[in-house]
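One protein chain is absent from this view; the other protein chains keep their places.
Going by the order they are written in, the chains are A and B; count residues from 1 in each one.
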Amino acid sequence: MTGPTSLTPTASPRADQFSAAPVRPPLFPDRVVRRGLFGRIGRDTAFVVGIGLIVVIVGGAVFAPLLTPHDPMMISPTARLRPFSTDHLFGTDRLGRDLFARVVYGARISLFVGVSVAFLAALIGLFIGLVSGYVRALDGLIMRSMDALMSIPGILLAIAMMALFGSSVSNVIISITLVEIPRVARLVRGVVLSLREQVFVEAAVTSGNSSSRIILRHILPNTMAPLIVQASYVCASAMLTESILSFIGAGVPVTVPSWGNVMADGRALWQIRPSMIFVPAVALSLTILAINLVGDSLRDHLDPRLNRKI
Amino acid sequence: MALLELKDLRVHFRTPNGINRAVDGLDLVLDAGETVAIVGESGSGKSVASMSILRLLHGENCRSDGEILYQGRNLLDLDEKAMRRIRGNEISMIFQEPMTALNPVMKVGRQISEAILLHQNVDRDTAMRKAQDMLDLVGIPESKRRLDEYPHQLSGGMRQRVMIAIALACEPSILIADEPTTALDVTIQAQILDLVKELKDRLGTSVLIVTHDLGVVAEVANRVVVMYAGQKVEEAGVGDLFAAPLHPYTEGLLRAMPKLGTSRVTPDWRLAEIPGQIVSTIGEIKGCVFANRCNRVQEVCHEIRPALRTFGSGRVAACHFPCGSKVPDV
Partner (left out) sequence: MLIFTLRRILATIPVMLAVALFIFVLLYLAPGDPAEMIAGDNASAAEIEQVRELLGLNQPFLVRFADWTAGLLRGDLGVSVFSRKPVTELILQRLEPTFSLMATTLIISITAAIPMGVIAAARAGSWIDRAIMGTAVLGFSVPVFATSYALSWIFSIQLNWLPVQGYQPLSEGLWAWFRHLIIPSIALGSVYMALIARITRTSMLEVLNQDYIRTAMAKGQSRTRILFEHALKNAAVSILTVIGLGVALLIGGAVVTESVFSIPGIGRLTVDAILQRDYPVIQGVVLFFSFVYVLINLAVDLAYRLFDPRIRL
C-alpha cells in the first residue's frame, strides 16, 4: 500500500489511482440504539416489574370487594384460626376474621397513608424549600428548624406525636408528613440554590423578571424531576412508618385493618401460625419494593447527574 | 528491535450514541533513548492511545485490538499480574492534571514509596529513603518535610514533580507523559519540560510525550506522530515536520502556532486557525477524516480514505494531495 515515494504531483484524480485505507468493522457489534426517555425507561426491567406490581396492588385495593366475599372486620367466633382453604385463602385469625380479606382491604389503608403523606410532604416541602432557597433572609432560620426537626429520629418523632394526639388515620398522616417534610425541603432548597447560580436564571433576573415569575417559570419546573423521585421514596417510607406505628400500637386505630395492625394482631400466635405475620408482611414488602424499584429507575433516568454509568 | 512498537492499535468504546473508534489503526515505534511526540487536538485519540499502552482503560465498554510490543512481548496478551509488573516498573506514566492525579488523602512519601515497594524487594524505610532521593532528584526542596505532606499542601508544579518522582522511582525504560504541562503556568511548563529532558538523559529513559502543543514538541521530541480523529495522519522527524509538513492538518497546526520573531508589525503575524471542529469518531467516517476542514479538499477525499504513504526517509502521511503537491483545481 505504499504510494509514490516522492512529492511528484499525481495525475488527474481518478478514484482507482488513490490508495485507500482499509475499512474494517468496529470492535463492537455495530448496533446503534437510540432511545428517548420513555424508550429507555420502558426497557428497564426494574421499572416494568415495579409498575406491574403497583398496578396489581392498587387494582387489588380498589376492587377488593370483587376479590373476596369476606368482610375484613367481621368477627366470627365459630371460624377462629382456620387453616388455608379455598374459602379462607390464608385462613382466619384468632377472632375468625378472614386474613386474605384483611390483607386486601389493608392495602387501601396503607396506600392511602403512603400516597397522602407523599403528596402533602412534597407540597409543603416544596413550598418551604422554594422559600428557603429563594428568600435569603429566611434561609438560616428555616434550615436550622429543619435541622432540629431532623435531629429527632423520624420514627420516634412520629411515635411521640401519635402518643400525644391519639390513634387515627389522619393523625398518622400528619405525624409522618411532619417527619418527611425536612428531607423534601432540603432537597428542593439544594436544587434552587444550584439553579440560582445558573446562567438562565441570572439572565431572567437581569432582564427584570419578578421573583415569583422566575420561581414559577424557571425554578419550579426544574425541581419537578427530583421532587417526583423523592416523593416516591417518601411514599415507601411513609408506608413502612405507618406499619411500624400500628405494629407497636401507636398507629391507626386497632379496628382498622391496616397491614401494620393485621401483623400486630398476628403477634400473639406467630410461633404456631407464622402466616398471620408473614402474609401481610409480604404484601407490605412487595408494595414498598415496587415503589422503590420505580423510584430508583425514575432517579436513574430523570436525574442526569446520577445517570453516569461506568 | 524497537523498544516499544504499536502495530495497528485500535481502541474502541461502546457509548450510548454508538461506537467510538477513539484509536483506529495506529502504528508507532519508540526506540531506546528516543523521544517521540504524539500531537493532536482533543478528540484525536492521542490520550487514549497513550493510556491503552499500559492498559489503563478497562471495563466492558472498551476493547483494544492490534499489538503493543514491548521488548518483543505483546502487552495485550499479558495477564493482569504480568501487566502489573510492567506498570510503574518498566513503563511509567504521568498525567495531565497534577491537581487531581495524586491521592488527596495519602502522604506524598507514601505515594512515592508505594511504587518502590511494589517493584523492588526493599523494606519500608529503604523505600522511604529512596522516595526522599527521588524528591531531591526532581528538584523539590526540603524533601524530608515534603514526604510527610499531603498533595493539597503542594503547588501544581510541585505536584507534577511528585508525579515524575513516582513515575521514575523504579527507573523505567519508558516514560509516557500525557500532556504533562498543559495544566501548568507557562513558567512552570518550561521547568517541567527541562526536568523531563534532564532526567531522560540522566536515566536513559525513552519518552513518549502526548501533547497538543507544538512548542512542547519542538522542545523535546526527536520524532512526531500527528493524530487526527483516531488516525495517524503524518509522521516525521521533528526537523522535517516543522520545515515542510505534508498533511494539510499538520500545516494548519503549524500555522496556528506563534512564531518566534513575529510581532504585530511583521506582515505575517496573524495566527491562522483551522476552521471547523474535529470530526466525531463515533460511528463510521467516510473518506478522509480531515476532509471537512481541509483547505485542499477534493471530491475524492470525501469518498476514499487515504492510506498512509511513505515520502522519502521515514516520513509518512495519509493524504491524497499532500502539501507541496499540486492540487488539480486549486
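To be clear about the criterion, a contact is a pair of C-beta atoms (placed from the backbone, for glycine too) under 8 Å apart; a residue touches a chain by one contact, two chains touch by 3 or more.
Being a predicted model, the structure only gives us computed values, none of them experimental.
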Hidden-chain contact residue, picked from the options A:Val48, A:Leu149 or A:Ala225:
A:Leu149
Check the options B:Asp31, B:Asp65, B:Glu97 or B:Asp136 and report the residue that touches the missing chain.
B:Glu97
Per the touch definition above, residue among A:Ala236, A:Val256 or A:Leu298 touching the missing chain:
A:Ala236
In the complete complex, which positions of chain A touch the hidden chain?
144-145, 147-149, 151-157, 159-166, 236, 240, 243-244, 247-250, 263, 270-271, 274, 277-278, 281-282, 284-286, 288-289, 292-293, 296, 308-310
Could I get the residues of chain B that touch the absent chain, sorted low to high?
51, 54, 56, 60, 80, 84-89, 92-93, 95, 97, 100-106, 114-115, 118-119, 150, 152, 163, 166-167
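Everything that follows uses one rule, which is that only the chains that are shown with their structure count from here on.
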Distance between the centres, which are taken as Cα means, of chain B and chain A, whole angstrom:
48
Seen from chain B, its contact residues with chain A in the complex are 10, 12, 14, 16-19, 21, 25, 59, 63-65, 231, 283, 298-300, 303-312, 318, 320-322, 324-326, 328
Contact residues on chain A for chain B in the complex?
1-10, 12-13, 15, 18-24, 26-28, 30, 32, 34, 310
